[in-house]
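Okay, structure first, notes after.
The complex is shown incomplete by one protein chain, all other protein chains being positioned as in the whole.
A and B are the chain letters, set down in written order, and residue numbers restart from 1 in every chain.
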Amino acid sequence: MIGPSRVAELDMPAAGIETGAARPAQSYWNESWERLRANRVGMTAGILIVVLAVIALLAPVFTLVTHIEPQAINLDETFLAPGVKHLLGTDDLGRDSLTRLIWGARVTLGVAFLTVAMSLTVGTAVGMLSGYYGGWIDDVLMRLVDMVLSIPAIFLFILMSILFRPNAFTLAAIVASVGWGSVARLVRGEVLSVKQRDFILATRSIGARDTRLMLRHLLPNVLPVLIVAASLGVGQIILIEAALDFLGLGIQPPTPSWGNMLTNSQSYFFHSGFLVAFPGITIFVTVLASNIFGNAIRDAFDPRLKS
Amino acid sequence: MSGDEDPDKGFGQFERFLEEWSRRDFLKRTGGAAAYLAFMAGGAELLAACGGGTPTTTAKKGGHVVEGNFSDIRTLNSMLSSDTASNQVIGLMFDGLLNYKRNGDLIPALAQDLPKASSDGQAYTFKLRSNLKWSDDKPITSDDVKFTYQLAYDPQYKDVNSPRRGDLSKYIKSIDTPDPQTVVINTTQVFAPFLSSHARYGILPKHVLGSLAPAAINTADFNAAPTVCNGAFKFVKWDKGQQVTMARNDNYWAGAPYLDQWIYKVLPDSVAVTNQLKTGEIDIGPVDPSQFDAVKSAENVSVTEFAVPTFTFYAYQLDPAKKGGTLFSDKAVRQALLFALNRTQVVNAVYFGHGSVANSVEPPTSWAYKDKPKVLYSFDKAKAESLLDGAGWAKGADGIRAKGGVKMKFDMITNAGNKQREAMLQVMQQSWKDIGVDATPSLIQFPQLVSQITNIRTFDMFLVGFNFDEDPDQAQLWHSRNTVAGGFNGFDFKNSEVDSILEQAVGTLDRNKRKELYGQFQDVMSDEVPAPIILFNHGIYGVSKRVQGADFGSFNQFASRPWNYKVWVTDGK
Partner (left out) sequence: MLAKYVARRFLASVVVVLGVTLITLVLMDRTRGTYVPGIDLNPSLRPEDIEHLRANLGLDRPFYVWYLTWMWAVLHGDFGHSMIDGSPVLSHILDRLPNTLELTATAIVIGVLIAIPLGVVGALRHGSKTDHGLTVLSVAGFAVPQFWMGLMLILIFSVTLEQHGLPWLPSSGAFSAFNGGDLLDRLAHLILPATVLSFFYTSIWSRFVRSSMLEVLSQDYIRTARAKGMSERRVVYLHGLRNALIPLITLIGLELPGLVSGGLVVEVVFGWPGIGKLAFERALQYDYTTVMGVTFFATILVIAGNLLADLLYGVLDPRIRYG
């Protein structure tokens, strides 16, 4: 979704359309929330994501308590199987897997949330300007979007990961540098449909300022689409980040991320399978949860697809 | 994108850095270069038991061998190639004048005997074997030899992008061909490593390439599909990105090989080498130390391990104008940091024991190796601390040592994607933290690392691998003239004594005298430690039990292996 997948666009709820009002009615939000709350699987997934995010935030506290640093190596205790001292065992350099997974959550989830935030911000701004003003502004901005969506993203990732040594922040910026394009298209489409409605035309005719109009009237109408895009985006970014780690273009050791932990443990599959299992399961569960949650949100906003 | 993933002197010092280029293993290929590097380390000729073993039954004719590797090849032109993988495939199809035995001694290949040196030591006269034939039945003559070398030394061929031009144009004055079987190479100066470094390039067919304009040789079809060969095998087909298929050359000077085909297959990574050795998809492949046990346990594969002249070292920035220079200019600091490093533990943990801690800058595989130079370094934390204290670096309130207001704090760089190097930097970080030194690892992409070492040189410390040849000359790393831009002495080590020893040692062909000089050299280096060597690597190969006659050793594992034509398979398939 944040990845430039048009699947997302086609699979989007047509938010705002049903309401037809100046902005989605309060009841639309309430109803959506009720629908989401009723979706037990979706809510469980959502809670899991929140819990993981909290764990990620509390990583320094965890280390404060256990006194185990994620990067502390101990060459006398390599490849220890899961046990009392090291709950999830140790890796090839004797580092504690559990500690690294927790700190890795910080990096992996951090990159995911940051990428989503950046893509949405830039994409929304471009999409709104483009859709609202139209004309040459629209032409220029949309050609830019075409360009961004046409570059084989992998070249961009390779070259940018050389230009900016990948840390969580730069990696997010790199992925977002492609991701904003599809968001911009999405938002532009929404804006185009909303701005033709009577209330906008009316507001304009009484001389409301453009910025006020965009922020107060257009943005709320676009919001449901953005929320869905964001919730579906997190899982995808985690996978993109893991793939970049696999290709050697992502987060660089010794900083742990789930992706580089999984990649680094591959060669030890036969003698220490647990090293492969834990980050693998973690990625799977997290992405699964965020996809389920994303779908739940989408369904909540777009009741046509449900029941 | 729609988805979740969108997301050798001899053959060249030039490869050395490239050889180190190994991101994730599969990326080693992208360096085009060799990954062999990852498999080497040095002790004596330990464990030289060889995969194929000695033939117990008479050799059978026919069949094929698939050799796997995770380095892709670039070119099949011996004068253009600069990476080990290409050189290896070229070696199957092209012989040079001379070749290496497994211990690094020179043996004649296309030449009939080892060449005679003139009394002044500046000219070598080679006699070619009689009746040498190209695979198209044309005779191989001294003109072919001259032509091959001209591509890299003769100014009229300066548009040929040969990576050998630097050396060859420096050392070759002229080549004479008094008759079709005699080649006289006149050198510009006495240079002891000349034969060992420059007499093994695959000889190219003048009757095929001679008519091309120099610039056209860079892009000739021949480079990707050599129509004419002189090695044990001849070219059949190159499926780009996947494999090179070669067939028996019946015109080979040592006799036709037993095998019908030799296939070089490119694999995704070192784990794939293990997997495919097990499944029998490949018969021969280099084994990563982390995969040693997995391959060893396979019933159908035997494993051979041997010392190689490849090593991993870290270099201190010694340029006094740079920040690192202010930290490391004092010899005591350099020695202290090395004493603080438990290298035995590094070899065991990072290389799974498949490597040897270095005592000297010369590899144990060398005839010039001195196993007990002046200063020996074993792990000694107390000594490290007392050396630092003595040098005036006292521990501050934060636990970090400082002197004159300057903290002992620096960055260490290496190339991203090489697991072993990444791990070593982390061990160094921790070991030095224990003595109050704050070192931070930093991983950069390989081209950037090369730029740093050869040109930009703003690093405090770098860690890379290097691969020495049979000859003990190491001027390219340590001689002060190579501190110029583009040179490999990027850490700015300038020592007039070392310069003088290195110059004398290549200026004589007397091996005893050379050995003595290199002994002095090793003593000085052990005291100065401008760039300590952490370990010498081991080469490890997995060889299918159906393959006989393979004879891997320290110096005959890469390029033109003199034993290629003797390989045969027990099942004849």
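Please note the rule applied: contacts are C-beta pairs under 8 Å (C-beta built on N, C-alpha and C of every residue); 3 or more make two chains touch, one makes a residue touch a chain.
All of these numbers come straight from a predicted model, not from anything done at the bench.
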Chain not shown: contacting residue from A:29, A:133, A:199 or A:246: A:246
Residue in contact with the excluded chain [from B:90, B:172 or B:266]: B:266
Where the missing chain touches chain A, by residue: 6-7, 10-11, 143-144, 146-147, 149-156, 158-160, 162-163, 235, 239, 242-243, 246-247, 259, 262-263, 266, 269, 280, 283-285, 287-288, 291-292, 295, 304-305, 307
Touching residues (missing chain, whole complex) on chain B: 1-6, 12-18, 23, 26-27, 29-32, 64, 66, 72, 74-75, 80, 82, 158-159, 161, 163-167, 170, 215, 218-220, 223-224, 239-243, 245, 261, 263, 265-268, 271-272, 275-276, 278-282, 445-448, 450-451, 454-456, 476, 482, 484-488
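In the analysis below, only the chains that are shown with their structure count from here on.
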Chain B - residues contacting chain A, complex: 1-7, 23-25, 27, 270-271, 288, 290-291, 293-294, 342, 345-346, 348-349, 416-417, 419, 422-423, 426-427, 430, 441-445, 447-448
Residues of chain A touching chain B in the complex: 3-7, 71-73, 75, 78, 92-94, 152-154, 157, 161-162, 165, 175, 178, 236, 239-241, 243-244, 246-248, 252-254, 263-264, 266-271
